[in-house]
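All protein chains but one are shown at their positions in the complex.
Chain lettering (A and B) follows the sequence in which the chains are written, and residue indices restart at 1 in each chain.
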Amino acid sequence: MRIGALVRNADLAHDAEFARSYPAVAEALLSGASAQLRNAATVGGNLMQRTRCAYFYDAGSACNRRWPGAGCDALKGENRLHAVLGWSEGCIATHPSDFCVPLVAFDAVVEIEGKGGRRELPLEALHRLPGETPERETALERGDLIVALRLPTEAKDFARHARYIKVRERTSYAFAVVSAAAAFRIEGGKIREARLALGGVAAKPWRAREAEQVLAGARPDPAVYREAARAALAAAKPSGDNAFKIELAQRIVARALTLAARGTPDRIPALPGSPFSSVAGA
Amino acid sequence: MNLPLSLTINGVRREITLDDPRVTLLDLLRERLDLTGTKKGCDRGQCGACTVLVDGRRINSCLALAVSHDGAEITTIEGVGRGGELHSVQAAFIAHDGFQCGFCTPGQIMSGIGLIQEGQAGDDPERVRECMSGNLCRCGAYQGITEAVLEAQSNMTATKQRRSA
Partner (left out) sequence: MTVELSLTRDPAHIRHGSNIGQPMTRTDGVLKVTGKARYAADNHPAGMVYAVIATSCIARGRVTSLDVAAAKRYPGVIDVMTPAHKPELAEDPDAKGNPFAFRMELLQSDEVRYANQAIAVVIAETLEAATEGAALLSPRYQVEIARVGLDAGEAYAPPVVGIGNPAEVRHGDIDAGMAAATKLTDATYETPAQYHNAMEPHAIVAVWDGDRLFIDTPSQGMGFAQMRVAGLFGIPPANIHINSPFLGGGFGSKGLISGPQVLGIMAAKLIGRPVKLVLRRGQMYGPVGHRPPTRQRIRIGTDDAGVLAVINHEARVTTSSFDDFYEPAADASHTLYASPAIRTAHEAVRVDTGTPLFMRAPGEATGSIVLESAIDEAAFACGIDPLEFRLKNYAEVEPTTGKPFSSKALRQCYARAAERFGWAGRPLQPRQMRDENGFLVGWGMGTATFPAIMFQGNARAVIRADGNGVMETGAHDMGQGAWTALAQISADSLGLDFDQLTFRSGSSDLPDAGIAGGSGHTATVGAAIHNAGAAVIAKLAELATTDERSPLFGAGNAGVVARGGRLHRRDDDARSESYVEILARAGLAEVDASGSGAADAAAQSQYAMHAHGAVFAEVKVDPELGQIRATRLVGAFAAGRIINPLMVQSQLRGGMIWGLSFALHEEAVMDHRSGRILNANLAEYHVPVNADVPPMEVITVDEHDPHVNPLGIKGVGEIGITGSAGAVANAVFHATGIRVRNFPIKIEEIVMGLG
């Protein structure tokens, strides 16, 4: 499916065919922001959403992302919600998008119009980890324009077992503390293929391939979810006062896997993405 | 700088020339067209007080540049209700005391109207609460707001059914 960059989030989420084919993406869209914002926000704009790191926005603070070489005041600052994966001493910001989390799980591709013509990029390669150059947030070059997003047809094969779950500090209208998109292809009682990505943990939406490998071929059960969760966060380390996010991320992975295995609900829940819209016990 | 712009606001077509491309739809309404019913609470899309309908959809007018909506149809709180009669949502807000200070109210009402038109929430209070969560109310009139939206929606549905019957 090819989606133009200017398609509004609400239109996409409420498109019946889209929601049927990619329910976890629709749920992620509806768990983000507010109805008004979703009516205005575009697909392309959401891909380019910038971090919510307060130090990035505060002109009085040092931020390498904003001012290369200035330093990172978040590093020893108020950082309970900062990154636990893929961060560097130069930047510990997280990527705030909900939408992008299931998109990377489903191998979405971005179409870019640039000086050299049109090219494609896996969404996973669009957002960059900070490394030594946190100011380079994406792989886009000057003059590039995102014109469309493509979801591969194979992603539809996960439609019966796909969820997006998001822990927040308000019931709605809040950025994720941690989130996860999980999806399965289940055949003959076994996981044929699994997809897993996390949000709120790194400077990019985080695809957890190690966890997917743990799950592939296994029977869906809590023990394997826990093992997958450990694999997903194996490389995690606190960047500050946020060790709890590693534990929380593992639990949300297990939860998302549990709910995905249980099956996609017929209708997007009343509280999209909320733990309170589903059964709690894993 | 002269930026011509044509908008239909509350059913009236207006030809506007802006001197600055940074004028938001909200500031255009409030500061240049004397349509001050729409409120500015945060100017960052974080509170919903500035909600208006643009081409029938509720959006935060503080995050909309006026020049990017050339040709659009805008409905503000001043354009709601007909011939001096209150819109069902307005009347329900009064009946259910869905406000205290009233500052978020125009935005709540426009959001409620938008929500009813979207038709996604149905009569499920939980869905209404979720879909009205983009409108903050610091006074905490949420219960009245939810009741008002549900009641207005049911009244509007009943009226529609009577008309088509």
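General remarks:
Please note the rule applied: contacts are C-beta pairs under 8 Å (C-beta built on N, C-alpha and C of every residue); 3 or more make two chains touch, one makes a residue touch a chain.
This structure is a prediction, so every number in the text was calculated from the model and none was measured.
When you scan A:L12, A:A26 or A:V177 for touch with the missing chain, the hit is A:V177. Across the entire complex, the residue among A:G4, A:G45, A:G77 or A:G131 in touch with the chain not shown is A:G77. In the full complex, chain A touches the omitted chain through residues 52, 54-55, 58-61, 73, 76-78, 80, 167-175, 177, 244, 247-248, 251-252, 254-255, 271, 274-276, 278-282. Residue positions on chain B in contact with the hidden chain: 19-20, 22-23, 27, 30-31, 34-44, 46-47, 49, 76-78, 80-81, 86, 90-91, 93-95, 97, 99-106, 109, 126, 128-130, 132-146, in rising order.
Throughout what follows, only the chains that are shown with their structure count from here on.
Separating the centre of chain A from that of chain B, both taken as means of CA atoms, is a distance of 31 Å. Within the complex formed with chain A, the residues of chain B that make contact are 45, 48, 51, 57-60, 63-64, 111, 114-115, 118, 120, 124, 126-127, 129-135.
Against chain B, the residues of chain A that register as touching in their complex are 10, 14, 33-37, 39-40, 171-173, 270-272.
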